[in-house]
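Mind looking over this structure? Questions follow.
One protein chain is absent from this view; the other protein chains keep their places.
And now, subunit A:
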Amino acid sequence: MSQVDVELEAVVKRFGTFTAVDGIDLAIQRGQFVTLLGPSGCGKTTTLRMIGGFELPDSGRILVAGEPVAADRGAARPTRMVFQNYALFPHMTVAQNVAFGLRMQKVGKADIETRVQRIVALLGLEAHIAKFPRQMSGGQQQRVALARALVTQPRVLLLDEPLGALDLKMRKHMQNELKKLQRDVGITFVYVTHDQEEAMNLSDTIVVMDHGRIVQQGPAVEIYQNPATAYVADFIGEANLLAGTCCGGDGATAVAASALGPLRGLLPAAHRPAPGDPVLLSIRPEHVVVGTDAAALDFNHAGVLTETAYLGGTSRLTVTAAGIAVRADVSGHAMPAPGTTVTFGWAATDMRVLQHDDRFTTTGETTP
């Protein structure tokens, strides 16, 4: 049933001495909404541009719809790109912008007209068809860019941070539109963003990238619940990270010694630390329980409430114990006053024992 639309095999791309993409293997199923997620410089845009044929890999292979990507296939290429700054033709009307790709494919005039009409209607641009790009808002221009790409009926649509230039409210609105659009047209979307919330909202599959490599890929739920590394845990959502030393385990779980005492947590599939290895222990703020309920959990400890912040739906508490500051998100409106001693804790099934990573300091060290 499933068919692979985009396939990358051991793809490497260097710019001078900088390795932008450092050996990527990736298969994207047909009709999926896949997001390449990571901070700037992680190689996500270079990867997207290579799929689109804008850059050629230094080594490795990229297949789109079973055919290798080549720079010279012109209009016959199965991909179309939606650029971050829209890249509309400023001297053409909306109708001319949208018709451009069809004109290049030498589609007949009458055919162009009907196809442009159809796509313009799909994106709700009927009223703007005679306008020039600069007479339109950012959101409208973005829609024109989508229409211009989609009217040529690509097999795969590539989107390079297409909502980056919009304000927050418009961005949320366009996210929903994009999701609906992808369902309507039913083609593969490959989307690049550094916004983890956007990635989680939109994607069937998130591909987390770091320093030119893929660190984890899967549905949002899986990535959030079972981050493969401390980098993923920190980048997607929030995490309290505690330094520890592994002192044993049973394959699925491990116990590590930390400043808060021995802690047990689940191990990601690829991480099997030996006793004595340094590890990072990760616990999400919403999994930290504060108050009397904590006493019944696998791990609990007494700490001093050092900070409270009321955020409406939840409250962010900071509890300090043994020099470690632990962030906790709790519901409810009544909070103990700062300075009181409380019990906090979590279930071992919510804690992850991850590989040590120099880039992350223990939660406590930043707020002693």
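Convention: a contact is a pair of C-beta atoms (placed from the backbone, for glycine too) under 8 Å apart; a residue touches a chain by one contact, two chains touch by 3 or more; residues count from 1.
In this section, contacts and distances are computed from a predicted model.
Participant: Assign the chain not included in the display its UniProt protein name, restricting the answer to "ABC transporter permease", "NADH-quinone oxidoreductase subunit H", "Nodulation protein E" or "tRNA uridine 5-carboxymethylaminomethyl modification enzyme MnmG".
Facilitator: So, among "ABC transporter permease", "NADH-quinone oxidoreductase subunit H", "Nodulation protein E" or "tRNA uridine 5-carboxymethylaminomethyl modification enzyme MnmG", the name matching the hidden chain's UniProt entry is "ABC transporter permease".
Participant: Return the single residue from A:S59, A:N85, A:S137 or A:N176 that touches the missing chain.
Facilitator: A:N85
Participant: Could you tell me which of A:A10, A:M104, A:A121 or A:A296 touches the chain that is not displayed?
Facilitator: Considering the complete complex, A:M104 is the one touching the chain left out.
Participant: For the chain that's not shown, point to the residue among A:T152, A:Q175, A:T229 or A:T318 touching it.
Facilitator: A:T152
Participant: In the complete complex, which positions of subunit A touch the hidden chain?
Facilitator: 52, 54, 74-77, 79-81, 83-85, 87-93, 100-101, 104-105, 132-135, 148-149, 152
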